[in-house]
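Here the complex is missing one protein chain, while the rest keep their positions.
Per-chain numbering from 1; labels A, B and C assigned in written order.
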Amino acid sequence: MKVAVIGGTGYGGVELIRLLAHHPYAQLTSVVSHSQSGKALAEVYPHLHGIMEQTLDAFDVQQLAQDHDLVFLAAPSGVSKDILPQLVEQGVRCIDLSGDFRLKDPRLYPEWYNHDPAQETYLQEAVYGLSEIYREDIAQAKFIANPGCYPTATLLGLIPLLKEGWIDPHTLIIDAKSGVSGAGRKQSLGTHFSETNENLKVYKLGAHQHIPEIEQILSSVGQKEVKITFSTHLVPMTRGIMCTMYTQLQEAKATQDIIDLYHSFYEGHAFVRIRPEGVWPATKEVYGSNYCDIGFANDQRTGRLIIVAVIDNVVKGAAGQAIQNMNIMNAWDETAGLNVLPVYP
Amino acid sequence: MKVAVIGGTGYGGVELIRLLAHHPYAQLTSVVSHSQSGKALAEVYPHLHGIMEQTLDAFDVQQLAQDHDLVFLAAPSGVSKDILPQLVEQGVRCIDLSGDFRLKDPRLYPEWYNHDPAQETYLQEAVYGLSEIYREDIAQAKFIANPGCYPTATLLGLIPLLKEGWIDPHTLIIDAKSGVSGAGRKQSLGTHFSETNENLKVYKLGAHQHIPEIEQILSSVGQKEVKITFSTHLVPMTRGIMCTMYTQLQEAKATQDIIDLYHSFYEGHAFVRIRPEGVWPATKEVYGSNYCDIGFANDQRTGRLIIVAVIDNVVKGAAGQAIQNMNIMNAWDETAGLNVLPVYP
Amino acid sequence: MKVAVIGGTGYGGVELIRLLAHHPYAQLTSVVSHSQSGKALAEVYPHLHGIMEQTLDAFDVQQLAQDHDLVFLAAPSGVSKDILPQLVEQGVRCIDLSGDFRLKDPRLYPEWYNHDPAQETYLQEAVYGLSEIYREDIAQAKFIANPGCYPTATLLGLIPLLKEGWIDPHTLIIDAKSGVSGAGRKQSLGTHFSETNENLKVYKLGAHQHIPEIEQILSSVGQKEVKITFSTHLVPMTRGIMCTMYTQLQEAKATQDIIDLYHSFYEGHAFVRIRPEGVWPATKEVYGSNYCDIGFANDQRTGRLIIVAVIDNVVKGAAGQAIQNMNIMNAWDETAGLNVLPVYP
Partner (left out) sequence: MKVAVIGGTGYGGVELIRLLAHHPYAQLTSVVSHSQSGKALAEVYPHLHGIMEQTLDAFDVQQLAQDHDLVFLAAPSGVSKDILPQLVEQGVRCIDLSGDFRLKDPRLYPEWYNHDPAQETYLQEAVYGLSEIYREDIAQAKFIANPGCYPTATLLGLIPLLKEGWIDPHTLIIDAKSGVSGAGRKQSLGTHFSETNENLKVYKLGAHQHIPEIEQILSSVGQKEVKITFSTHLVPMTRGIMCTMYTQLQEAKATQDIIDLYHSFYEGHAFVRIRPEGVWPATKEVYGSNYCDIGFANDQRTGRLIIVAVIDNVVKGAAGQAIQNMNIMNAWDETAGLNVLPVYP
């Protein structure tokens, strides 16, 4: 099956290239870049020198539609909303890594994304690609709104408890931390090495655009409106997200019961790993891989439960989950092309 | 005035040496090391080559008492409790950087520190050296229990609001992050470079020994028993602590009112800096200095307030605050020897 | 084909595990650890949780010989020399990642390794596993002395020029830099995070045990005795080696001629990539992969040529090259199990 990547020069795009390179069923036949079309890919990313000899293609809907069965859009937010419908109308299945199709309520876009929403029919039709939760819908989808990096870790960490009704949905506080690659390849003072190294920063406190995305899914899963407190930190490392999540248990639970709940909930899902009691995951334990690892601490002194979830933001938080969704859409083995071990150390 | 440092080969000790080197009123005349006495200090710490030519002294109470007016104890927890009383009995004022004299209730030591408590009379007599809060007591003290690194950032960030009664003391959640120097110079797998670099880890969730220290002070300030949820993270950087703190406001407040409260509370305290609305401090902004910087985010959607406090764990979280306390004890300018700017970048 | 790894808890061992996990022809059926046998592998390396469920085996020659066709030895130097002969005598092919069989002259071991040499017949029989250079010998070998990390980058960078006679073999200066994983998982002050981060160190100047290894091969290739100046630096990163090499050209050459020479020399060798003129490789461009990338700068003002070679020390400098050698020994595709792209960013 032939696939293309639009926006191949960002970090999400280049990770798609890495993971697709040896996919058993999909073949990457075009990498599109608006800003650098015509250039050799290996000039933009020298680590591909001698491996990927192709040049970057310009964006051409007809060509893309004609030659490909599926297109990954790794373009910036605000761009996908105009491009994806053109491709879908040509009958090409799409997986969009931006936020443009994740929110059902169009009014949220001006508020949280600072741009206009996509056409409302597309917003409604979009399937949210959180693979472990929406597998059936994904299998039938024409196009996928691939989840954000923070929402992936947050939602996989909270949904089993919320669904089971063990936690109070009004007490959700998520302290999220990310490596710097989450900010992309675009340069800014905030991601300049000398300003970022040996530094820990907070940003967009209570104002991150992933908040409505998380709330939409939690409200749907919990069947009542959920509001969260969500803060984001920039950690001096390249890859990795950790969400430390705090919530009040409805009633006291043994940690092992919680662990058992998660084991049972994620049975048959190869990419979610639950840590035993007293052990918590570290971001490096999923480095370069598609795993989401989860651990728990039961703070019996306060009745609160702490849930720790980690992912590699570029893989499970972007390109890896996108490929997982492609696998599901095609009824392939969900782990095809993704069964690489974490790189350690 | 002549001072000595016991435990000069740990990171707290060597930072005392750095800051005392040019103190206008105190002269460091002995650096004591149990394990490495007789060695040249510059052999243990080559950055002192050519600057500090002295050798490390053995521990000798008589000598220390005879030659010094004040002694800093930067020995590990469990060691100070036996050493400090000997010095105090000889009439030497002491500032202890370990946790051995911070808790009033002796029963907490076996539980949280896994060792016996110090003599109870000493626990009672100890003055908790959080300089901005207990300035008057410190001025009169015979010996000081210098606060822990996490408690310093947490308490300076929470006390004004708690004292004013603006926040619900039952809703305190502290998500704390530290650079690796907080773990000291002792080697372990957890602080091995290849395991720590490009990695973000949680540890001692809900079980850190700084929890009872924070609760003791908050309960005293808030005049009711306070229990906190407290989690600790290891960030791949050497210096810096950030505490991101979540709490429910008793009633809605404008962020500016909160900022004004803090400005007024910390008036005349040179080392606490309050950020304007919409700006939050980063750890690098206090690097190498004695500042504690605080910022706020008012999450009006949930009625929660987020407080961000940062310090350099080795300075305000250890050696710097110890010197600040020495200054107060001697009625010197509180900033003497400490008015260095943060090192940036 | 069944293979085993001895010393699976070091970084070389765990990288073998990662790369073997999806090898098309070899199956890893035993991981041996002297110090931690009986423990679950995932307890020692939590990133393998849920992926590798096996426990660490004790060392048992009979068992290893009976059940395996080939054994990788990732044990420390000084241990392999006693173990490998036992296995080889049982007819098991071995690939040794330590330095114990790399040097032909037994007198060099007390001097450079500070331990006794292996049996001399084994030193003589050992095939040096620099895959690109000794492919034919490797294909016939009973056991392989897998090259050191620094020698791999140095030799691949220098051999074409030396063989061609274009450089003066008396002018070789190699300034080598390594990430910290090269020092292994054993803790020491020198690899303690707070001492290593934001720090650049030199060590073993002119005294590194890889010097005689490099000189032995260069002398053999150059057909005269070669002595090098070799210095080693510890760079605050986990993976990666860069060797910046200086040498006098015998006569002026165009850079393109040199590049052409390398292209021709390494034709058919998938893992050596030559950069075009004016472009030099960075260590991140080979991160997690088996590539050795080489670039050149022609310093016409001085008649010197600068050669820059980079590898991932854990892959091409250890586990990856070991697997490459296994592939050659079995007449499999040389890239089997190794055709992963560099992880970037």
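The definition used in the following text is that contacts are C-beta pairs under 8 Å (C-beta built on N, C-alpha and C of every residue); 3 or more make two chains touch, one makes a residue touch a chain.
A quick note: this is a predicted structure, and the numbers were derived from the prediction, not measured.
Colleague: Tell me which residue among A:L19, A:L103, A:L200 or A:M237 touches the hidden chain in the full complex.
Modeller: Of the listed residues, the one touching the omitted chain is A:M237.
Colleague: Of C:L130, C:L161, C:A183 or C:I228, which sits in contact with the chain we cannot see?
Modeller: C:I228
Colleague: For the chain left out of this view, which of B:M1, B:A252 or B:V279 touches it?
Modeller: B:V279
Colleague: Can you tell me which of B:R18, B:H192 or B:K316 touches the chain that was removed from the display?
Modeller: Hidden-chain contact among the options goes to B:R18.
Colleague: Going by the touch rule given at the top, which residues of chain A touch the chain that is not shown?
Modeller: Residue positions of chain A that touch the missing chain: 11, 179-181, 183, 185, 187-189, 191-198, 236-238.
Colleague: Please give every residue of chain B in contact with the chain that is not shown.
Modeller: Given the touch definition above, chain B has residues 11, 14, 17-18, 21-22, 45-51, 181, 185, 197-198, 238-239, 273, 275, 279, 281-282, 284-288, 293, 314, 339-345 touching the missing chain.
Colleague: Could you please point out the chain C residues that touch the chain left off the display?
Modeller: With respect to the unshown chain, the touching residues of chain C are 173, 175, 177, 179, 194-195, 197-203, 205-206, 227-229, 231, 233, 235-240, 242, 244, 246, 280, 282-284, 287, 295, 297-299, 301-302, 304, 306, 308, 310, 345.
The working rule: only the chains that are shown with their structure count from here on.
Colleague: Give a one-word verdict, same or different, on whether chain A and chain B use largely identical residue numbers at their interface, taking over half shared as same.
Modeller: Answer same: the two copies use largely identical residue numbers here.
Colleague: As a multiple of 5 degrees, what angle does the CA superposition of chain A onto its copy chain C give?
Modeller: When the C-alpha atoms are superposed, chain A turns by 180 degrees onto chain C.
Colleague: Rounded to a whole Å, what is the gap between the Cα centroids of chain B and chain C?
Modeller: Result: the chain centres lie 46 Å from each other.
Colleague: I'd like to verify one number: the distance from the centre of chain A to the centre of chain C, where each centre is the average of its C-alpha atoms, in whole angstrom.
Modeller: The separation of the two C-alpha centroids amounts to 36 Å.
Colleague: Between chain A and chain B, what is the gap in Å from one C-alpha centre to the other?
Modeller: 39
Colleague: Of all the residues in chain A, which ones touch at least 2 other chains?
Modeller: 197-198, 238-239, 282, 284, 287, 345
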